[in-house]
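One structure is given below, represented as structure tokens, and several questions about it will come after.
Here the complex is missing one protein chain, while the rest keep their positions.
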Amino acid sequence: METFVAVVALAGLGGALITAVYALSFLTGVRGTLGVAPFLSGGVPREHALSRFHVRWYAVTMVFLAFDMEMIFMYPWALVVASMGTMAVVEMFLFLGLLLLGVLYAWREGAFRWA
Amino acid sequence: MTPVWTVVALPVALGVLTLLAASGNAVLGAAASGAPAPLRHWDDPLRAAARALVQQRRRTFAADRLLSRVGVVTLPVAALLAAVVLPLGTRAVADWSVGVVWFNAMEVATWAAVWLTGWGPNSAYALVGGYRYLAQGLAYELPHMFALITVALGAGSLNVTRVADAQDGLWFGVWMPVAFAVYLVSALAMAFWGPLAHPVADDVASGAAVELDGPDRLVFAVGRYALLVVAAAAAVPFFLGGGAGPWLPAPVWTLVKTLVVLGALLWAGHRLPVLRMDRFLEFAWIVLIPASLLQMLVVALVVLD
Partner (left out) sequence: MGLTAYAAGRPSALLVGVPGAAAVRLAAEAEVRRLGWASASSPASASVLVVCGDPGPSLAAAIDAAWNGVPSPRADVRLSSPGTVRAALADVPATLADLPGQRASAVTGSWRPPAAAEPEHGHGHHMTGAVHGLAMAERADDRDGLKLDVLHLPFGPVLPYWPDGLQIRMAVQGDVVQSAEAAFLDPSGPDFWDEPGARRRAAAHLDALARLLGVAGWRAQAERARLLRDAALDGTPAATLLPRATRFARRVARSRTLRWMTDGLGVHARLLARLDATTTALAHLDDPEPLPPEPDVLGVLPSLLAGRDLAAARLIVAALDPRP
């Protein structure tokens, strides 16, 4: 069997099973949808919950992105270290070292402490 | 080419292990809390599934049902698709040359899944839970990826079967202990399990999952257990030598090792309190990332040699 076909078949099976759960729930569940207020431990909402959420760790997301870009190069790098030799390791860890300096700076500035 | 038996065996194995994980967890949890007769809780997950199926549907006010449905459904699908690169003994469904990257890519889908599940119902507690998962992702994902890259570096391949074969004689888990430990922590984090269950913690009435009704709740719970199973199963080719072992055939060894890792993850869930993200994130960046990079450096030097 072609690998691609096998993976698509498995995804299809997963989709079918999930659909079956919803279908079964439709058949066996008590009919009608109960409209509810969001659970606020017995309280009534004063406004919609959807809002511009104060993401206090936004500074971390920036540092994260710097590393995440880096990771894309690290997967192929892992394959060629043995053939490229010392230079590959030196270059990669110099780059990682620079990024880590950034992390150190961000840490000193309190980017990882937001509470 | 994919052997047809793997296409049948994978969903069966994943289904059975998921059920086993849920059932085992119910018994372990009852025993850890000192409940009378913990063994009778073995069918708690089945009862919960039955409750979910007979329950009336429920919709929160002005909810975005499509978004939360997409989030809920993504969890089990991501787990299943991540599993296609894992060898069931010696053969995987997809024996791709970039299997490690595929595994990583599928498992990252949980970020979207949990956040959407929290955002969709227009409910404040759920929203808080959803955002907690994003913070958790920022904490665990980099150490997790560094652990995976370290493994690929040690094997000189991104093919999962070859990674497992490269451990002939000495498991990566033995000579890359830091990467293994980091991987286990990130396994808990990706399935938001046990100490890393902050996104669905009791302090916000189960957070991202607070408004899930019957079938949504069931699919979400199954997806979460399936993710935990897949994370445990992936540790076997990555760190525990895959199906290698004396006397028994490779599929049996794979199963045994998976069960051991899964058991340890479940056990940790009852053994530790929940980690708050503001503290864990700092630890992840200041301790886990440098430690996993050092581990990678050591492995790179060994590979050069």
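We just call them A and B in the order they show up, numbering each chain from 1.
To be clear about the criterion, a contact is a pair of C-beta atoms (placed from the backbone, for glycine too) under 8 Å apart; a residue touches a chain by one contact, two chains touch by 3 or more.
Nothing here was measured: the structure is a model prediction, and the numbers come from that model.
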Identified contact with the non-displayed chain, of B:L19, B:A48, B:L67 or B:V256
B:A48
With the missing chain put back, one of B:E107, B:E141 or B:D213 would touch it. Which one?
B:D213
Option from A:A16, A:L34, A:V80 or A:L94 whose C-beta touches the chain left out
A:L34
List the chain B residues touching the unshown chain?
29-30, 32-37, 40-41, 44, 46-48, 50-51, 53-62, 124-125, 128, 131-132, 195, 197-198, 201-206, 209-214, 217, 270-279
What residues on chain A make contact with the chain left out of this view?
28, 30-37, 39-49, 51-56, 115
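Going forward, only the chains that are shown with their structure count from here on.
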Between chain A and chain B, tell me the centre distance in angstrom, where each centre is the average of that chain's C-alpha atoms.
13
Within the complex, chain B is touched by chain A residues 1-3, 5-7, 9-11, 13-15, 18, 21-22, 24-25, 28-41, 45, 48-51, 53, 55, 57, 60-61, 63-64, 67-68, 71, 74-75, 78-79, 81-82, 85-86, 89, 92-93, 96, 100, 103, 107, 112-115
What part of chain B is in contact with chain A in the complex they form?
1-4, 6-7, 10-11, 52-62, 73, 76-77, 80-81, 84, 93-96, 98, 100-101, 119, 121-127, 131, 134-135, 138, 141-142, 145, 149, 152-153, 156-158, 205, 210-211, 214-215, 218-219, 277-279, 281-282, 285-286, 289-290, 293, 297, 300-301, 303-304
